[in-house]
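For this view, one protein chain was removed and the others were kept in their places.
The first chain written gets the first letter, and so on, giving A and B; residue counts start at 1 in each chain.
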Amino acid sequence: MTGVRAPRGPRGLIWATLRVHRTALIFWGLALTAATVCLVWMYAIADDARRGNVPCAEPAHDGYPSCSSVEAITVDDTYTQGIALVTTALTYAIFPVAAWAGGALVGRELENGTARLAWTQSVTPARWLAARLAVPAVLLTAATGTVTLLGLWARQDDDPNLVGDWYYPDVFLGTGPTAVVYPLAGLALGALAGLLLRRALPAAGVGFAAALLLYNLLERNRETLWPTVTRAEAGGFELPRSAWQMGWNDSLTRATYHPRSHFWPLQYVETGIVLAIAAAATLAAFAVLRRRTP
Amino acid sequence: MTAVTTLDTPAAVTSSRGPRGLLWAMLRLHRWALWFWLLLVAVGAGALLWAYGPGADAAWAEYHKAGCGSTTPPDLGCDLIGPAYTRYDTFVGVGAGILGLAPFLTAAWAGGALIGRELESGTAQLAWTQSVSPARWLAAKLAVPAALLTTGMLLLTLLHRLLWSTDGPLRAAMGSRSWYQGTTFEANGTLATSYALLGLAVGVLAALLQRRALPALGLAVVVLALLTTVLGTVRPYLWPLETLTNKHEYPAYIGMVVDEGALTSTGARVADPICVDNTKCLAEHDIVGFYRDYHPSSHFWPLQLVETGIVLAVAALTVLVAFRLLNRRTGAAV
């Protein structure tokens, strides 16, 4: 046995990254715990919420419950708000992640020289950046993946009256792989801003602004990411609620829309775009670093 | 030692034009923030003016072209949103969005760049040993941004009100935006400005507490988000509600509805048993009418001013605590 006893837990660069960013790690843990607790609670009240949101009759007949009994159930409001809160928080995660990555993760270390401290501690700049990106990326993926899956579990049958229609911006982003890749893009954009500006506060600002731009550009153009379906009938018709309507002609005989089945193609295309941006930003960050250091 | 008077000597040998002293230092140190703020105000003002003029005209033209607005009641489908209206809505959203986002940007900047970074790097101490007492330093750090924020925010608010005063028929036609909705409510009165001032105060105090730029930035934004959420929640209860009652059905929906339900013959308020028109059911539950507690649009200013008062009081308190804290730490006479 060698003389020095190894302490347990993570080692090397991973340990260094976690220790330097302990506040962020604690924040990550708290956010994940809060989201998990909330979603488990939502799952627990999901059945009651559905009982509070059913067709009713007054008085009860034909198997319909009486409306007064249904109306007395308020748990469906709690359920709707709880699900919406977690979903919105999940889709907004990209913004604090981008600001943090630009400011605290990369910008501050370059500004006050602690990055150079790491580079003189037998860690090459490229490995330093790789660790600075990989550790948060793994933790972010774990958290957003968990919350997304728990969210799908808590949503159960996806009753749009309770959890919103699939094409609502928050619902769309929070119920598929987009929920995982957006924060990763925020991480990469923030890190690139940090490397380019080399100062904490400007990098935090630019990282945040880049994330804001990406988010809004894709939200405004989401419906164009997959060809719409056109349906035309003489005499007019109605579309089901699950159709994401784009437009009608003046006489209401022809409509373009995305049917529900377009959810996955739209998700895949958007995920691909966001991942490509994240990868491009990461490559650019490494290129900037390589050009600047030997 | 020569006696030195600071007041009656002419300011400096090489007198250049423009602001002087601490004001010059503030504007020079935060030049980027100043430009950014001017840009933001310009973008907001441009968007609101465009929406007020060509944007609204194009949306009306589109509405009429679709054959709407000539018949009453309007055709089905007249509330469908066309590209001109979408553009109009986007520009209004940009203007109102800047008014809504500015308090948070202010809090982040005040916590980070204005105070936190200076305490972290020691440049605050540099100023304090350049004949500027900490209290004067903090006063300048608060007063200059406060003046610029107030000017910019009031300008945008006035433009938003100008737009609001003329686009009523368009809002009615498209069924969008009510006076009591969050962003609109704040953008139409004194609230947006006072929230920006609150953001400034919260950012300054967070920075004095944390003494480091990035943690102060985070703390300031989180605290401001909490404060705005709490105040937004209690908003309907800041002014006495009005109540409408009606015998057979609910009173008309004419404002910010806060509570509604059914009335029994004793006048007690109960949850609506949802009998709709079933008289037997109504009799069974002893329902003789319905009520709505609401704020009519005439309550806009009372609600607005009470909340503004609260926000400004909180901001003043925060500033007071900030001065106390700084004074306790530096032991400085003013």
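In this text, a contact is a pair of C-beta atoms (placed from the backbone, for glycine too) under 8 Å apart; a residue touches a chain by one contact, two chains touch by 3 or more.
Here is the rule we use: contacts and distances are computed from a predicted model.
Q: Since a chain is absent, check the UniProt entry for it and pick the matching name: "Beta sliding clamp", "ABC transporter ATP-binding protein", "Aspartyl/glutamyl-tRNA(Asn/Gln) amidotransferase subunit C" or "Helix-turn-helix domain-containing protein".
A: The UniProt record for the chain left out of view names it "ABC transporter ATP-binding protein".
Q: Where does the absent chain touch, in terms of which shown chains it meets?
A: Among the chains that are shown, those touched by the missing chain are B.
Q: With the missing chain put back, one of B:Thr90, B:Ser133, B:Thr150 or B:Thr243 would touch it. Which one?
A: Checking the options B:Thr90, B:Ser133, B:Thr150 or B:Thr243, the one contacting the hidden chain is B:Ser133.
Q: Thinking of the whole complex, not just what is shown, which of B:Gly21, B:Gly53, B:Gly267 or B:Gly309 touches the missing chain?
A: Residue touching the chain left out of view: B:Gly21.
Q: Going by the touch rule given at the top, which residues of chain B touch the chain that is not shown?
A: 1, 4-7, 9-14, 20-22, 24-25, 28-29, 31-32, 121-123, 125-133, 328-333
Note that in this section only the chains that are shown with their structure count from here on.
Q: Between chain A and chain B, what distance separates the C-alpha centroids? Give it in angstrom.
A: 27
Q: Within their complex, state which residues of chain B touch chain A.
A: 66-67, 76-77, 80, 112-113, 117, 213-215, 217, 271-276, 278, 281, 285
Q: What residues of chain A sit close enough to touch chain B in their complex?
A: 23, 56, 58-59, 67-68, 70-72, 103-104, 108, 200-201, 204, 247-248, 250, 252
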